[in-house]
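All protein chains of the complex are present and in place, except for one that has been dropped.
And then subunit A:
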Amino acid sequence: MTDATVTRPRTRRDAQFDRIRDREAKLAGTTQRKGRFLSKFLNNRLAVIGFAIFAVICLMSLFAPLIAQHDPMSPNLRAIAKPPSAEHWFGTDKTGRDIFARVLYGGRVSILVGLGSALLSALIGVIIGVYSGYVGGWLDWIAMRISEIFMSFPQIILVLLLVAILGQSLVNLIVIFTLTGWGGIYRMARARMLSIREEEYVQALRSFGLGPARIAYKHMLPNALGPIMVNITLSTAAFILQEAGLSFLGLGVPLSIPTWGNILNAAQDLRVLEQNWWIWLPVGATISLFVLSVNFIGDGLRDATDPSQQG
């Protein structure tokens, strides 16, 4: 297709450029893109600590059957509301279930809800936001209005509505979180696209006649991934808190399934709150620790992907 190889007589300029190339060659070849990202992340001590805590909690939940010595569901009538002991590390609740086991098993569901909802809403938000932000026009207008409708809907009413219609379930909760959560990530992806759209490399691709989907998803999206990843981590943390909040009210995951929120639910009873601190404090601390660690990871990602801090 090209005849760029056409040989032409060497000119003085060629020699000049050869010298420039040699100089360039000497300077080149030291920087590595991937390595820079990783080293920046690892240099951020809080992010590394956050990642360690995050990993420990995730792994312990994942391998709960191997770690926990008790079944999280079966009541033990001889050990009701016992404080922490060698047998029950976090004590037992009012029906004699081992709280340590419940926190581990509960983590599985809570993390699933948080991460699952965050990933799903990111998927929806990114697919819509990247395309409509690049193309603009009426499509963008419609997407924007829809997201406004979903975001202005009070979440608690949506939850009540869906619980009333569909009943309580894990899947319903994820659906609700996704429906109310995609708007934020959509707006962020769209805003990124609006600014990237003006970059000259995008204009160049358009001047080649490449289709909008290809330009938006293949060429522009990689440049918006940093903020999107940050947003996913932060909304994971937010969803876990929301799950805890809703379950505490008895509106979240059915009470029969242990989740961090459902364990906390027992603390609705004032007597439990005053006398049986081990029923709510360990799980509360776990939630805080987890959310905090996820936020640290998010901050670390943000700094590591910030294009204004090239180095």
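Everything that follows uses one rule, which is that contacts are C-beta pairs under 8 Å (C-beta built on N, C-alpha and C of every residue); 3 or more make two chains touch, one makes a residue touch a chain; residues count from 1.
Going forward, contacts and distances are computed from a predicted model.
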| remark: By UniProt, of "Oligopeptide transport ATP-binding protein OppF", "C-type cytochrome", "L-serine dehydratase" or "Sulfur reduction protein DsrE", the chain left out is "Oligopeptide transport ATP-binding protein OppF"
| Of A:Thr95, A:Ser169 or A:Asn223, which sits in contact with the chain we cannot see? | A:Asn223
| request: May I ask which residue of A:Val109, A:Met144, A:Val163 or A:Leu205 touches the chain that does not appear here? | output: A:Leu205
| subunit A residues touching the omitted chain (full complex) | 1-6, 8, 11, 13-14, 16-17, 20-21, 24-25, 28, 31, 33, 199-201, 203-210, 214, 218-219, 222-223, 307, 310
